[in-house]
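What follows is a single structure, written as structure tokens, with notes after it.
Of the protein chains in this complex, one is absent; all others appear in place.
Order of writing sets the chain letters: A and B. Residues in each chain are counted from 1.
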Amino acid sequence: MIPLALIEDALVYANLLLMLTVGFTLTYLIAKIPNFAHGEFAGIGVYITFTVAQVWKSNPYLAVPLAFIISAFSGALIYNGVLRTLKRFGGTMISLTISTLAMQIMISALLNIYADYLYPIAGAYSRLFLFRHLDFEFIGLPGVLIVSTIFLLTLITLLHLMLTRTRFGISLRAVVEDSSLASILGVNVELACTISWMLTAGIAGVAGSLLPLWFQGHPYTGSMLLTSVFAASILGGLSSIYGAMIGAYIIGLTEIFGTYLLAQTFGAQLTAYRSLIPLTILCIVLLIFPRGITGLIEDLQARRASKAMVKIRGEGS
Amino acid sequence: MIEVYDLNAGYGKLHILYDVKLKVNDNEIVTVLGPNGSGKSTLLKTIMGLTTIYGGKIIFDGKDVTKLRPDEKAKLGLAYIPQIGNVFTNLTVKENLIMAGLTLDKSEFNDRLEYALSVFPFLKACLDRKVKTLSGGERQMLSMAMALIMKSKFIMFDEPTGNLAPKIATEVLNKIIELREQSKLTILLVEQAARKALEVSDRAYLLVSGRVIYEGSSKELLEHPELGKLYLGVKKL
Partner (left out) sequence: MENISWLLDIVVFFAVYLIVTLALNLQYGYTGIPNFGLALSVATGAYTTGALAGRIGMWICGIRSDLDYIMYNPMITSMINSAIRYDPLKGLTIFFSTIIIVVIVSAIIGFIASYPAIRLRADYLMMVLIAMAEAARIIGLNYTPLVGGTTWVSVPNVFIWMGDMASQFLIITILAISILIFLFMQYLVSSPYGRLIKAVRENELTAECVGKDVVKVKIQIMMLGSAIAGIAGSLWSFYCGTVLAAAYTRTDWTFWPWLMAMIGGMGNNIGALVGVATVIICRRLIIYYKYSLEAYIPFSVVWLEQILLALALILVMMFRPQGIIPEKPAKPKIKKTSQQ
């Protein structure tokens, strides 16, 4: 009999992971590099919730829009201040990636400084906290589960509509494929990139802001989530946002249920090794089907298409 | 309509174009010829703003556009159809056409879309198909259709007959002439198929090793006895 609390754990975690993974994959598609600082946008969200809940003593859900704005702003700052500048100075893919690592270090340090600074003011454990008790309940389910699910579904729908129906979304997909051609056709590529960085950073910020309502928040939340984000992204296939969504849910559920199963079988001390689960899945994916689920689907479609071609040609001759 | 002075450009530190001077008047069709590697594509890309400019000026419609981004030039009416990478293979045909009409407003786009589809009716059947399912020739047609939709006064074509069969190549070049007649466009054409290009254009430039070595009327060049040698840079004028 699976405890309800575990299912809630898994769903909340999977929801938050999905938000982070979609953003990570989208940034990868646009910038062509992995953004190692992506987790830190969530970290910013975590500490905004702490500020709102513990320092201002307000409803933690007020932190959500604030986290979106501040994280989005940070994303724009990083893209324009660091990445564009580096590109202008002749940055290669590797040096751009290193710069995201540098930003991860910097934001992490800033979050730590902020946590230290808040300690005397907030009078609580600014370096480790949990706000489940501040959450509301609705039909027996924790508020964060409901809010995160609603946010998620809205996000997926809006994202899909934007990418397929709006000119901006189509331009974005065009930039992803061939930014030079998009530019020739009149797309302000840098603006499009900035907007998408803001979007993905903002979404990560929202994920981070909801996190302390169920899981413990601390300065390293962002970087600890990164392994799972990588696994989810690569499992889904770094070429597709929809793949990212599937990958995130698989990794999220597997991580939580897997840890539970291991703890039941081998003892509670195994819960500390939780992040080895996404890492193992990551290695398996890389060894067997590196293009992820999206790659598998594409291969399947290609095989079907070539079978159809053979049929047509066969009929022709 | 467009003038280029003392243009020196290349890719990063690789200097390709040397002191290029070129002019295209309103409603003209001008062609740029030259052997492989002479910098013809680089010239078009430079005018569009996709390369590194070391010196010189580009004047479009009286405005100095040297330092503008490609999308800013596109909004001013400068268009460029590359040789490769001229369609989005992961987008559908319809989405590609939408991209072509990005700078247009809705009603104008619908009109031009109708016109483009009437010129290339086969596209009507593949509107929702991803471009990667189209053949090479079909993609080339699509890029021509996109050219018809673009809101531009001046279009640069980079080897539009590329890898097309001769019959289709002639069709494409005829379409280009039509564009000049019907839409009052100005055209700069880069071509390997020198004879065909000279037959459709008014004036021509010969570019060899990044320098302009000849400029004159296309008719004269066609009848020039030493065209072949000039073309290969063996003989200097």
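Criterion: a contact is a pair of C-beta atoms (placed from the backbone, for glycine too) under 8 Å apart; a residue touches a chain by one contact, two chains touch by 3 or more.
Predicted, not measured: the structure shown is a model, and the values here were computed from it.
Colleague: Specify the shown partners of the omitted chain in the complete complex.
Modeller: If we consider the entire complex, the absent chain touches A.
Colleague: With the full complex in mind, choose from A:T227, A:T259 or A:T294 the residue touching the hidden chain.
Modeller: The missing chain is touched by A:T227.
Colleague: One chain isn't shown here. Among A:L62, A:A76, A:A263 or A:L276, which residue touches it?
Modeller: The missing chain is touched by A:L276.
Colleague: Which residue among A:D116, A:E137 or A:D299 touches the omitted chain?
Modeller: Checking each option in A:D116, A:E137 or A:D299, the one touching the absent chain turns out to be A:D116.
Colleague: Considering the whole complex rather than only what is displayed, give the residues of chain A touching the chain that is not shown.
Modeller: 28, 33-34, 36, 82, 85-86, 89-91, 93-95, 97-99, 101-103, 105-106, 108-110, 112-113, 116-117, 224, 226-227, 230-231, 234, 238, 269, 272-273, 275-276, 278-279, 282-283, 286-287, 290
We adopt the following convention: only the chains that are shown with their structure count from here on.
Colleague: If you average the CA atoms of chain A and of chain B, how far apart do the two points sit, in angstrom?
Modeller: Measuring from centre to centre gives 42 Å for this pair.
Colleague: Give the list of chain A residues in touch with chain B in this complex.
Modeller: 90, 167, 170-171, 173-174, 177-178, 180-189, 305
Colleague: Under the stated contact criterion, what part of chain B meets chain A in this complex?
Modeller: Going by the criterion above, the answer is residues 12, 48, 50, 69-71, 74-75, 79-80, 82, 85-91, 95, 98-100, 102-103, 133, 150.
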